[in-house]
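One chain of protein is taken out of this complex; the other chains stay put.
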Amino acid sequence: MKKNSFQLYRRDFLKSCYKALSFAGIFYLSFQPEKLLFSRENSQYDPTKHWYGMGIDIHKCIGCGRCVDACKKENNISREPIYFRTWIERYIVPIEGETYVDSPNGGIDGFPEFKGDIDILKTYFVPKICNQCAKPPCVQVCPVGATFLSQDGVVLVDEKWCIGCRYCIQACPYGARYLHPVKKVADKCTFCYHRIIKGSLPACVEVCPTQTRIFGEVGLQSSPLRRFVRFNDIIVMKQYLNTEPKVYYSGADMEVR
Amino acid sequence: MLDISMTNMIPEFQHITGFIYPNEFELHWGTLIVVYPYITGLVAGAFILASLERVFNVKVLQPVYRLSLLAALAFLLVAPLPLIIHLGRPERAFEMFLTPSTQSAMAMFGFVYAWYLMVVLLLEIWFDYRKEIVIWSKEKKGLSKYLYKILTLGAADISEPSLNFDEKIGRVITIIGIPSAFLLHGYVGFIFGAVKANPWWSSVLMPIVFLFSAMVSGIALVFLIYMVTSMFRWKEMNMGCLNKLAELLLYAMIIDFSLELLDFIHRLYESEESIKILAELIKGRLFISLIVSQIIIGSLAPMITITWARFFKIPDEMRRMVYFVAAILVQIGIFSTRWNVVIGGQLFSKSLRGLTVYKLELLGIEGLLMAAFLLILPLVILYILCKVLPPWVENEGEFQTSEIET
Partner (left out) sequence: MKNFDWKNIKFNPKIPRQIISLAVIFAIVIGAFIIGRIFFVPHSFGKYGHYRGNALDEIASQKINYAGYQVCTNCHSNIYNSLTKSNHKGVSCETCHGPAAKHTSSPGEYKPIVPREREHCQLCHAFNPSRPTGFPQIIAETHNPGKACMACHEPHNPLVPQVISECSACHRTIVNQKRVSHHASLSCEQCHKVTEKHLTNPKLEKAGKPVERAFCGQCHAKDADSLKEIRRIDLSTHGGRYLCWECHYPHYPEAKR
């Protein structure tokens, strides 16, 4: 029986559909993800069993800047004075008047002599770092899911997915983020994720000569961080913003912001 | 505050007063991000103006109805450009459509923009122009005939019931369009207003202020375009329409100014932690762009002159002149508003202890020339649109009297 024009049309149309679909299928299958060199699934590291935090004892910091230097060397960060994952601030509180704060090149080469003419009441160093918040505002505002809070409590940036819109940098209340000058994506302290999952310490903690920084897990029953939090009066930065930072400061004066 | 430079490795450090976090040296949102809310503001404002005629039957605005729609479209087409250009990795911009984060206001941009462009603006223009497009597709010769044929999308029926349907659907689209226009620009205000880290931005009023300043700039834009195009075409300007526009502009400005004043008073009254550094910011870095440009030139001068021109007895030529100058001042004022919000919010440190500077460049991706290009491009597009879809009232009159066979 002679098919009518519509049935012929339909047969031709379906043929082209099948062709298109098969091409699409081959196209899709050819884009399988390649096997990565280091696969966490193979290394028996279970991120759900960890929740990382850091303690900082301001009374111990001597402002030597070894932590800033080690961080830049460990993570291959540009030595320019405008990109820091961690930095030291020096506070000079006068008897009267405004507190003076400085951070020359992040403190990486120590601090020059203070030449101001004021009566100093007290003065101290404060190491600063990404607070690895449990409620990170930077993650909240990322439009594409390029920055995220990992299951073990570290806020990380996916440098292959970040589009460089810089919203996260604006949203961070602590100034912990910057735009990578070469990759043009957001960058920040990762708690040296590549080290801690292998049981090592972050570089800044490793080199601190006075044990100002204490790295550990917030939930562990016996750990130096637990003892630190138990025996010291802890504050966190900008607590009123409710970002739930996991970097705990002991000995912070009211001038520290 | 003591003023001792951080380091002498980079000379710009001299311009920093007080203390800023080391990473804050680089300002991240520059001229391009000032241009973007300015453009979407114009879109939202022009569209709201058009919908006043359509939905609230403000017939005296008829001469500018189609012009506002085309102006809105021209600026909307350019709106994504500053955003994509400013990205660190513009080739990945499409990721906002692939994996948008529902918690991020910025991720909504792709969808709100697509919705507004496709469902509201393009549809409204198409339904409004459909009759003329069909007629042109039959009457014109050569290449334009095919252009109009494509634009008809195959719907060539312009009988009475079909046109009534167009009218009804057009109303529905406009009604949907008003909240959509609010959303298109309101979400930009939310992007800033929801950043708790920045006390200059973080405010409940931010989306509302953005919206009303958008309406101000949109109305002023239509004002300017109508006057300029009428001048170029040697056509008389409809004074009734101009006076209505002036009234609406004035009301919008009063509301906008009141909102900004409210924000200011509220900040002063509460006087919370950031007040010291923000006061320094306004008195120092932002004095010219805020006090002089935004308030005096951009708000007070236009409000006073328009009130005088509209409600006092003065000759029409004088009125038109005043309206024209006032509309330009308004544009300067609203651009300054955007500048003060975007750049101003990054000029002070989040430590609340220091101020920095924004290096305005002439050339380069964030330079003034690029901003000028992005602001002139929509006018070029508008010119093309007016050639393809003439919005002039005289043309509409022609069609009502001629006989067309369907």
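Read from first to last, the chains carry the letters A and B; within each, the first residue is number 1.
By definition in this document, a residue touches a chain if its C-beta (ideal position, glycine included) is under 8 Å from a C-beta of that chain, and two chains touch if they have at least 3 such contacts.
What you are looking at is a predicted structure, and each value in this text was computed from that prediction instead of being measured.
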Visible chains that the absent chain touches, using the contact criterion stated earlier: A, B
Listed residues A:R79, A:H194 or A:R227, member touching the removed chain: A:H194
Hidden partner chain, touching residue among A:M54, A:I82, A:V207 or A:V229: A:V207
Residue in contact with the excluded chain [from B:Q14, B:T99 or B:S271]: B:T99
Subunit A residues that touch the omitted chain in the full complex: 5-6, 8-9, 12, 24, 27-28, 31-33, 36-40, 47, 59-66, 70, 73-76, 90-92, 95-96, 109-111, 113-114, 119-120, 123-125, 145-151, 156, 158-161, 190, 193-195, 197-198, 200-201, 203, 206-211
For subunit B, the residues touching the chain missing from this view: 94, 97-99, 101, 118, 123, 127, 130, 153-157, 162, 165-166, 169
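Here is the rule we go by: only the chains that are shown with their structure count from here on.
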Subunit B to subunit A touching residues, read off their complex: 1-2, 4, 6-7, 9-10, 18-26, 28-29, 86-90, 92-93, 95-96, 98-101, 103-107, 109, 191, 194-198, 346, 349-353
Touch list for subunit A against partner subunit B, complex: 80-84, 87, 89, 98-106, 115-116, 118, 128, 137, 140-146, 161-167, 169-179, 183-186, 241, 257
